[in-house]
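Once you've had a glance at the structure underneath, I'll fire off some questions.
Excluded from the complex is one protein chain; the other protein chains are retained at their positions.
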């Protein structure tokens, strides 16, 4: 395991954190077996930590029209377009697990148009890439295309909002030089 | 005043909102004299509303090395690059007020390099524009340039994090077709 | 009023100008109440001054299928894409006045797709943006789309030629660091 | 000689033109041996014709710090970047003649960095390409670089203004589908 | 004739080359009347030389659904987009000769949409430009469009493979600063 720095900024000791943050971190550690570095890197700014994970959970953990694997596809595809190492590696692992598919994360990251996903999912990612790169151009035609693939207006909000949240997250990870945990790289690669 | 739609999505009645959201909205109404549409548009999703404004306040309302006007400059410059009508118009108004300068918002939005701001502020906006458009390229050299202008590492986090939050916000406003309140356009234009 | 430089280049005294140029400037001063800086900045080169304003008047002052407000929309939208502070601010003021609409200039500058204008006007601006950014791609399909919105071939010439003239004008203003007069920023904001 | 259309728009008969335009055209025909199509295509709009050629002559025919060949280099390099067939072909011919060099026009059009020109001329074209593509970024550093190559502020105005005029001209030629005269292609190719 | 360097790298003497390479070069010299510089520049690396010309001949010399002039159009259009002086000048000459058309090479290089070629050829070049600039976006729709113009799947392979080979070739010529022979510039310009 590497001992490389996980952020360009100071990383607090878990024991020194506010109780709510410490508990959130210990809970994810219990579940994942390790502490994903994003929790430690963002804990440098407790209020921003709380807001970020509240936003994250509101979009990624709730019930809704998009499957959890589909939400991770959005993260992985747009994060590679933004050259965000942390988000592609960490959410790639989660995508493999949620989709129970060891190939899908690399496929979606590099070129979702060639991935083993449905036409509906490709349309979802077409829209996410537009939100990521050129949101000013969004108009009625985008909604009609997505409606044609069976997405509701609330599903479209989810696609766009997840893309928007990771537009934030990618930029945070990039300027802090946030390092993905070594554990993520191989997770979920031995499925099926 | 126009009666145009303020969002492509349903906008709740204030009376129907959760108490915490309703109170937040009434507080801003009391202060501003009207309810900025972003509050109504985002209230369609209460959990996201709470997370967004928690994040916003953590960055925009706290004490710190950047003046409040400087924070608004970051929002205005990067939001015009993202073609976000709501953010340029609303935060342009706030910038005029905070900077006590009726010209500065339009200058910064259209071309901050020609604005009546300091070289230090131009360096701040150079970096913000890189975070907005090409965050994957950020490296040591950017930090050195900003240190040379007197920005601390914590100031740099603030610049980048504000840019990142409005990367999110611009995309939300663009896909929801969020409409700036008519009141914002002329606010702060009659300052000395 | 600011006393900032209005051009990186020498600005002649009005009294030292050739009679025709001096008269043109005094006429606009009489009408507008002040001398727009573009007249003073370009007077540094009298022959270019004469050619520029002859071109300008040939397109902007004549009768034709485009309303005068529509012509200003073209200027404002393409000038923001070119980061031209002078043109967005000065022609934004004229647009507000000609359209009798205090909101329209900022809307069109930041994102004309979300402006309070007709579908026909949005098609006009789609074409103008293509002329501004990628004129080599123009072909039959663009003419057909515009004909479908009721534009004649002569109207299309007007849209393209106005865009082309401000492609020139934006570049002149940008390299000379031409400064918009302070008066323009608030003009036309109290209409209706 | 081809009989292809020279413009998407109606082209007037020389005999039907206003006297001043007809005389200008006959003069160039006498000098060149043929009428360059730009004169016929723009004659569709007499006032714009007059303004365009007044502007052209003010920049391209006057005395000044840039040689006439250098002015044509600016036209050729920026017009290829704008995919303007008329301007590259016609001004390429003029460049070959003015530089007395049969190779230079193609070299400058395709990649001026590899052309048989001086470092000073490459710096001139670096700046012209910035004016053509990204004039909003121009600042003090560009002027310093050019001063270092011996260009005066008035020379810099000439470089930028020629680029700006052909930003206009390229767009006019592109939307009108202006066709270069067949004669231009081989002109000046047999120079020593 | 110029005596400028033909490559940034050492250029071997023909007499010092391996027999197969020397014979290939003498054969082309016999046919063309001079040795195109690409043969000398690439001979610096004999194994790469052999592979390059084997690839070149496999695509450019074989029988197939694309005429030899059409193959050169692909080279010329995509090489100008890549600012490759050697490829535009040398293959422009070959295109003029193969198409028996003195105008076509400059037209296709600068803007193939305005060239004197068929709609089918324009569709071929649209696809080639996509392969050159954005091959990751290629999908079923591109194949359907080309089928509609009568191209078979094998023709489409040829279009894409020629574009791909010159993606390689353009980059080789650009980093080695490969100089086109002076002879190419005027070749084929006096055809009927």
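Letters A, B, C, D and E mark the chains in the order given here, with residues in each chain numbered from 1 onward.
Methods note: contacts are C-beta pairs under 8 Å (C-beta built on N, C-alpha and C of every residue); 3 or more make two chains touch, one makes a residue touch a chain.
What you are looking at is a predicted structure, and each value in this text was computed from that prediction instead of being measured.
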item	value
Interface with the unshown chain - residue positions in subunit A	2, 4, 80, 83-85, 88-89, 92, 102-103, 106-107, 109-111, 114-116, 174, 177, 179, 182, 185-186, 189-190
Interface with the unshown chain - residue positions in subunit B	136-137, 139
On subunit E, residues whose C-beta touches the chain left out of the figure	8-9, 44-45, 47-48, 50-52, 54-55, 57-59, 62, 82-84, 131-132, 135-138, 143, 153, 156-157, 160-161, 163-165, 167-172, 174-176
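One rule holds in what follows: only the chains that are shown with their structure count from here on.
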item	value
Duplicate of the A-B contact set - from C-D, A-E or B-D, the pair where over half of the pairs recur	C-D
Centre distance in Å when subunit D and subunit E are each reduced to the mean of their C-alpha atoms	28
Rounded Å distance between subunit C and subunit E, as computed from the means of their C-alpha atoms	44
For subunit B, residues that touch 2 or more chains besides their own	83-84, 111, 174
Graph class of chain-chain contacts, one of line, ring, star, complete, other	other
